[in-house]
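Every protein chain but one is kept in place in this view of the complex.
And then chain A:
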Amino acid sequence: MASKSSSSSASRSGGASKKPAKLPVTKEQLLAWYQDMLLIRRFEEKSGQLYGMGLIAGFCHLYIGQEAVVVGVQGALEAGDQVITGYRDHGHMLAAGMTANGVMAELTGREGGYSRGKGGSMHMFSREKQFFGGHGIVGAQVPIGTGLAFANKYRGNGNICAAYFGDGAANQGQVYESFNMAKLWNLPVVYIIENNQYAMGTSVKRASSETELYKRGASFGIPGEPVDGMDVIAVYEAAKKAAAHARGGKGPFILEMKTYRYRGHSMSDPAKYRTRDEVNEFRDHKDPLDLARKKIIDAGWSDEEALKEMDKEVKRVVNESAEFAKTSPEPDPSELYTDVLVEV
């Protein structure tokens, strides 16, 4: 996961096609991130489609528009670092390396899903990929993520936890209880506030007395920074710094990712609380994929044709996951009674 960025300025003078000025990441990193973002985008579009066909039911919160956040942060994590988030979680799982097949089949409630169909969109986990959910109660993942960081410190394993939550959860009391303990004990946790500007239908300014959410740690002595959450490179750089802070024993760090979700809060949200113009402003001018694509092409690291091929390959993976999710059988009725308790 963690690849060192080489931001030497040697490239400035020569070899512009190999490494142009200013991009503090490698070609491999940026191309990989672009592909990860594409995967999330196409996956979510497909989820929306399957929801429309009635194959996915219940709540389904799409991540379209916010892709740069998880992909950039994941790029700054190291093996063994944990990730935890709320219910808008498909992107986090894919970024953590969980398979599209397993996630999609969970969305359709099938045996091949990560929770064997018993969790659904909001409740998936992978110990192998250090992904700890997928939590449906707003803000609940924040103390749990803080506890994962507590376990890291207790064991002295050098790992950190990336705990994501939204601008809505940022007003939850348990978040501040967690901030207090995290700083009190200097736990290795990075809090990532995904400020997509709406808590369901309520805009940040209608719900928050202090709308600069990165300042929310100030009274606990936790540093925070605002980040352009539409720019995967900016996210990566901020996350790298925050991760180093947490890993270095200095305690928690808050990153406020200024981002935007293109779709409604969930599939059944007509999103009448914002204008189409506002949505289009982001889609047309600040789209994280467009932004990354432009950087890749400007740097001469790839071309339209090759990126189109990449898109095709991503679509193939996503289509295959949809097929898998449709054909994987429903869980056996006997699964009703399994996993209630660990049997002893």
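As a working rule, a residue touches a chain if its C-beta (ideal position, glycine included) is under 8 Å from a C-beta of that chain, and two chains touch if they have at least 3 such contacts; residues count from 1.
By our rule, contacts and distances are computed from a predicted model.
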{"item": "Chain not present in the shown complex, as UniProt names it (candidates \"Pyruvate dehydrogenase E1 component subunit beta\", \"Acetolactate synthase\", \"AzlD domain-containing protein\" or \"FtsX-like permease family protein\")", "value": "\"Pyruvate dehydrogenase E1 component subunit beta\""}
{"item": "Sole residue of A:Gly75, A:Pro143, A:Gly168 or A:Pro252 that reaches the chain not shown, by the stated touch rule", "value": "A:Pro143"}
{"item": "Sole residue of A:His61, A:Arg88, A:His135 or A:His245 that reaches the chain not shown, by the stated touch rule", "value": "A:His135"}
{"item": "Contact footprint on chain A, counting only the chain that is left out", "value": "45-46, 48-49, 51-55, 57-58, 64, 82, 84, 108-109, 113-119, 123-127, 132-137, 140, 142-152, 154-155, 161, 173-174, 176-178, 180-181, 184, 262-263, 267-268, 270-272, 276, 283, 326, 330-344"}
